[in-house]
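Only one protein chain is missing from this complex, and each of the others stays in its spot.
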């Protein structure tokens, strides 16, 4: 798909703040940024980081007082394929080296505590793809999408108890259960076409059959319309804003639209 | 049943320790202590507390170095009735005042976090007795009895994730789910006939149909052979030993046997 | 002091709710309720609980939709004495039996984790009163009174790390440190003269020299002007409202004024 994405964020920063901002569409194998524009007002000192191994691009800037960040891009996100039930799990020896870090527990995804549950509930399923699809079904059946239940400290363990949360919590629980099944899983922040109300979205991806497959455990947005932004172990790594000091959100709007007449360069 | 119970505990206490000891059979409506003997060696200063409203009896003593506590009793624990499915839940207004404290969360039983799960899983069941029996079935089906997984800090929330634990953990989870269903539930430490290997046991009881019903979520010992010791909100309240300072367990043996020829005084 | 206290609480209750309400001035040795009035509108079925051993009085009622609770009382809270540095700590054997439960950890007050810190920081102080006063000084020096940092789940452990909280958090931390020093400590909810802005207040009390001494770790209200409401192990026990189902606060006002010309009946 060709998608026009746009984020406009206004924050009120403490004096002398520095921030790491993650709103730019990633440069990845399955996604091409055809054009983009980043506007900071007032103008400020900034550093654009290079895409890292995962394709993630972030910038750093100095902010003070009220500041507005606008990002616009036209992105070709290719043809995202829905996860196939037969997709095979790799054993550890055949995984690519950089997938290994997504096997182990992280702050919001304490997969080591879910070994018994995950194996009892999903262990008998033969193929990796079918296992992940069962995890997604389980989450859909057992967890309510309810804003206000969780907060910035909510872990997958807590969501498993609460049985309610938002996209970030759904993804943390999905990642946790997949890692407990020895499937590398990582958090992805995204622009999401047809997400209603429009906002940044949190989804996740699993490594199966030699590649990463995007899934949305909330079922709120089609995988075909996702544009990756950040990629990491969990919410800590994909926060769209990380700052040295306190800051207040003043307003935030995110838009994603199909670029009807767009053609790839 | 008439039961002979005996505990012999040896600890090594730090100098100047004081301890609260809870090993004596309770004096309760459904249980009569026919004879008993408490022996502390070396002899030491002690205070015997009166049975409180719940019938629990504890003593306090000063200990230093290696000390041995022996308690023996002949107890008539009456005819314990197995929880009936039709036992009715009381609404809050009709509960006795002293049952109210067993409705709310406590350290090891954070029932406030389980409202959604408990109501979704058990909420459609009409009667209180049947609800509790379903909770016991659920625990039996989903939690493994496995020593070594849990420790003194393990809460019901953690056991719900771990899906494994020992009698104390099973009881905490059962209490938590019952409270989440608005059924007063409290922890009980007990001498347990036929428990193998013999040890102190942790069970719980629920308030239904105007009375307290003992249940054993581990299914390791028959309810008919339980002799209550301590009663409280959770493990904190029913610990058999609470001390001012560090102490080491040297040895511990617990025995419970049917008093074949015993006759009530 | 003679004090006029008044609370007016409006909640919106889910259909079929029952609630335990703790807003009535306690009947305790050091406090006399000269006159009082409780008004529920709309009128509803209620049960007035008897003062328990601690003097606490609560009522239970059935609520549905928007409901208003008004409580007014004229209270003589006697002559509260400020904690004396020389007040002596009791050893466990000489404590009254019902003080024992305030020695052990509870959900919000995990005193077992603070043994090392408390003993290192305050252990060298000879007298119990001086120890408690040092705990209060330490809290005053190290913890900021900052609304919004903590929430209903915040424990003393977390406040010790955060170094910020509100009256409830200050009290939990104070209680925790006192219990870690083997001093019985319990939570008290109160009407507080001169508290600004007026609200329910959370303070705590310690058992020294044979009696309970009220202290306010926030230093926001004078001890002389405190009127006890609830008494318990921690916030769970002294909540002014506990309900079977969700409810929303619509408005809340609390007033405490010196009853200038009042005379005891």
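Side notes on the structure shown:
By written order: A, B and C. Residues from 1 in each chain.
Convention: a contact is a pair of C-beta atoms (placed from the backbone, for glycine too) under 8 Å apart; a residue touches a chain by one contact, two chains touch by 3 or more.
Treat the numbers as computed from the prediction; the structure is a model and nothing was measured.
Within the full complex, the chain left out of the display contacts the shown chains A, C.
Only one residue from C:116, C:152 or C:248 touches the chain missing from this view: C:116. Listed for chain A, the residues touching the missing chain in the whole complex are 18-20, 45-47, 49-50, 52, 58, 60-62, 91-93, 97, 100-101, 103-107, 110, 182, 236-237, 239, 242, 244. Touching the omitted chain from chain C are residues 113-114, 116-117, 120, 144, 157-158, 160-164.
Assume only the chains that are shown with their structure count from here on.
Chain C has its Cα centroid 29 Å from the Cα centroid of chain B.
With centres taken as mean Cα positions, chain B sits 46 Å from chain A. Shared interface positions of chain B, i.e. residues touching 2 or more other chains, are not present.
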